[in-house]
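What follows is an incomplete set of chains from the complex, kept in their original frame.
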Amino acid sequence: MKKLLCGVFAILLSTGMAFGAGPPFSKATEECITCHLSVYPGILADWEKSRHAAISPLEALKKSKLERRVSADKVPEELAQTAVGCAECHTLNPEKHKDTFEHEGYRVHVVVTPEDCAVCHPAEAKQYGQNIMSHAHGNLKKNPVYQGLADAINGIQVPRGMKTTLRPPDAETEADSCYHCHGTVVEVKGEKARKTAMDEMVFPVLSGWPNQGVGRLNPDGSMGSCAACHTRHAFSIEMARKPHTCAKCHKGPDVPAYPVYEVSKHGNVYSSLGKEWDFRAVPWMVGKDFAAPTCATCHASLIVTGEGEVVAERTHRMNDRLPWRIMGLIYAHPHPKSPDTTIIKNKAGLPLPTELTGEPVAEYLINATEQEERRRTLQRVCLSCHGYGWVEGHWARFENTVRTTNEMTLTPTKMMFSAWEKGIARGLAQNDSIFNEAIEKKWVEQWLFFANSTRFASAMAGADYGVFANGRWYMAKNIQEMADWLEFKLRGVHEGKHQ
Amino acid sequence: MKKLLCGVFAILLSTGMAFGAGPPFSKATEECITCHLSVYPGILADWEKSRHAAISPLEALKKSKLERRVSADKVPEELAQTAVGCAECHTLNPEKHKDTFEHEGYRVHVVVTPEDCAVCHPAEAKQYGQNIMSHAHGNLKKNPVYQGLADAINGIQVPRGMKTTLRPPDAETEADSCYHCHGTVVEVKGEKARKTAMDEMVFPVLSGWPNQGVGRLNPDGSMGSCAACHTRHAFSIEMARKPHTCAKCHKGPDVPAYPVYEVSKHGNVYSSLGKEWDFRAVPWMVGKDFAAPTCATCHASLIVTGEGEVVAERTHRMNDRLPWRIMGLIYAHPHPKSPDTTIIKNKAGLPLPTELTGEPVAEYLINATEQEERRRTLQRVCLSCHGYGWVEGHWARFENTVRTTNEMTLTPTKMMFSAWEKGIARGLAQNDSIFNEAIEKKWVEQWLFFANSTRFASAMAGADYGVFANGRWYMAKNIQEMADWLEFKLRGVHEGKHQ
């Protein structure tokens, strides 16, 4: 019968098919496999190596608390005893999924979402929903200031005399740019028939697809993509724990976590010796399983000592261990309370967590007590391998860098105030973007690239990166270049008056 | 006897010497080994691990079609039954090789070339000859526009008042710069006696040596260097398939294929899990041998499904799977028909595949049908692991980026036209280089670095690289800085008139 179903892809499967000693596959998943051995074979091969193919939820639930990767107390009976295969995920919650379509007798959807994963991993899905990353789409799209920055980057500049005007970016460009990481809006835009290797079939047409951004808006109304870090279809914890995964979005000059890590002692140990570590062990044992932290160690994973004592609880609300937000904004500041940052308003009425002069907008940000709690949570990881004096010295230095980089941002911001006041650049008062002119872009680089990079370098002891590689050297140089520009530009104004 | 031959390096070899169960070595190769165990021992040790040392051509020819790495139907009898050792390659075609010299009773040449390799690998050598890379030397050297760019980079700027004049680059600098990758001209310039560990011996003196550039002009008249990717003397297919090999030349801001790959999901999977993949299997099986593509997967290798169906044929004419040329030129355009791009002339008479305003010079470029054929050839690889909707969405986005980056190149090009017309920069009309002044260099960066990088980021889904890391941010900023420069410079002209 399956032979008939799949036409040329004749493979007979006996009921109860499974890989090796793994759990049996559901009848639905078996049918998927029958055809998809040939159609998109890489997906199947990848999944075959996954834990989802190797253990049933029921078996997974029998693990001890520290060893469990499944946070549900109980899994629906119809899912409990088979492998977590194609059909188990792609047919969940069919009513909620606007991308559900009829496919060989099943109601399948394209986009598996955090809400689907939550069936077995509810704690992770819930935490992730409180993680600022899950709101990455709206936090950019609905914040007019950030949106102005995005437009100034992605729009088309069209010549007008010796200057240019800006044509707003098209949707494809936005999806290919900021929203690749921030997440697109994935909506069903219609359906399309396609002649396949079997018959003609009808599939939904999706906007903003493909996308695996951390704040993706999904066709079932949920936010985020677990596949951003847990890459389909192996969903390997090894991969999520390795720094290359975080680097996908945290590598550029705006958020250089990975290049800083790479140049740090921690990154050096990982690059040199990491090939022998156990990236699959749950819980993850300091010293035994790894000798230096990756991103996940400090910010997400469940860490235990050799004696089984918990050093850090697993969290998918990454900000749990972060007292400061050091990136993406004009000044470093205490972390926002809510993952939805569109609610923030500073005294000047701008949707920013600090004033343009740097003062934090306290009511929307965590207070000193919460900062201390988060600092301690993270420091417990440091203290696995470093003495108190070491850790305190490191943190004192980092928090000094938070202050000095904020100071080195205030100076060029005041220069911009002068430029806007004197009319040699057009800013808020002129109802113009504060990101579109050359001098404004230099100002942006001061905080978005250079102050940022310096803070990352300090935070993660990748100090070499904070000097000549996009760090202090560039902060110092940039201010001097802004001063020269002001001089040249003002001279033009004076000339204009003389003439 | 060998003992006498080699003086101090007393090693007695029995006839039929071989490594382990490998094929016997030829008498000539045995003699090479006898001395070269001590002289340049690393070369021998490297070769010892190679497939050339492990299997004779005759055995290699017995493999099934898909498993074969040798494309010859037949190999000359005298080469068929021994290992492919030192002598087998370095004494081939002695008449053609102007670098042939007498060495211990043999006629040896220094530079092994694609024509030598073609004895066993004729299909690859032929394809490579049709690959634009094999013409990389002449395509640069004989194109006056590109040569002007190279001179502006490699020449010495000598002070003249507050400006500079350009002294053309010397040959050593050229070999150390552009031609390191594009390939030098390797010619015999004489001979030189040298006292060796044995006797005084005479060796040829070569120009442009060392070099392993892809378009090297060889002493036997052939073009290219197989060792560019198949690094001597292990000639490991594993290495050729790994992205680090391509990165040697495709990493800088002018052609950032590797940094973009590294930040993509594909690169992330490779970096995290690639250590467990089989990079030596021929054919290369999707899913089983690897879980994500490297450069070779998409652009060169023979790929099959788990069921043995061919996904993509092996090719050494890398452009077979490339509808667009997205790098190195002012605008992205359909790929040139001929690997020799010096034949191209645009309407303005310049040797460029587009007009300065972006219109492609159709007669020298592949047409839409051929573009579609190549697009499909490459997409078949994508479809091994991604659904149709995914692949179509990805390509629509990429080809949109081709258009928008071309638009973002046209704008500053028009600014340059203004500058040249107004005489504030000197261009073609003034019979001056269009690459030597500061403003021209900013214009070059717009397309050679920023538009380029944005396209690579889009093509390979390493989107993070296309925003803040040399991508759209810099395109937008660069145009604004050019506008400021025009303003400052024009003011000088006006002043000049006033004074």
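To keep things simple, chains are lettered A and B as they appear, and every chain counts its residues starting from 1.
What we mean here is this: a contact is a pair of C-beta atoms (placed from the backbone, for glycine too) under 8 Å apart; a residue touches a chain by one contact, two chains touch by 3 or more.
Predicted model, so just to flag it, every value in this text is computed and none were measured.
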With 2 identical chains placed here, how many copies of the sequence make up the full complex in this file? 3
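Here is the rule we use: only the chains that are shown with their structure count from here on.
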For the complex, give me every residue of subunit A touching subunit B. 37-38, 40-46, 48-49, 110, 152-159, 162-164, 170, 172-173, 175-178, 180-181, 194, 203-206, 209-210, 212, 231, 234, 236, 238-239, 242, 244-245, 247-249, 251-254, 275, 436-439, 441, 448-449, 485, 488-489, 492, 495, 499
Per the contact definition, I'd like the list of subunit B residues that touch subunit A in the complex. 262-265, 267-269, 271-273, 275, 286-288, 291, 305-307, 309, 383-390, 393-394, 396-398, 400-401, 404, 407-408, 411, 414-415, 418, 457-458, 461, 463-469, 471-473, 476-477, 479-481, 483-484, 486-488, 490-491, 495, 498
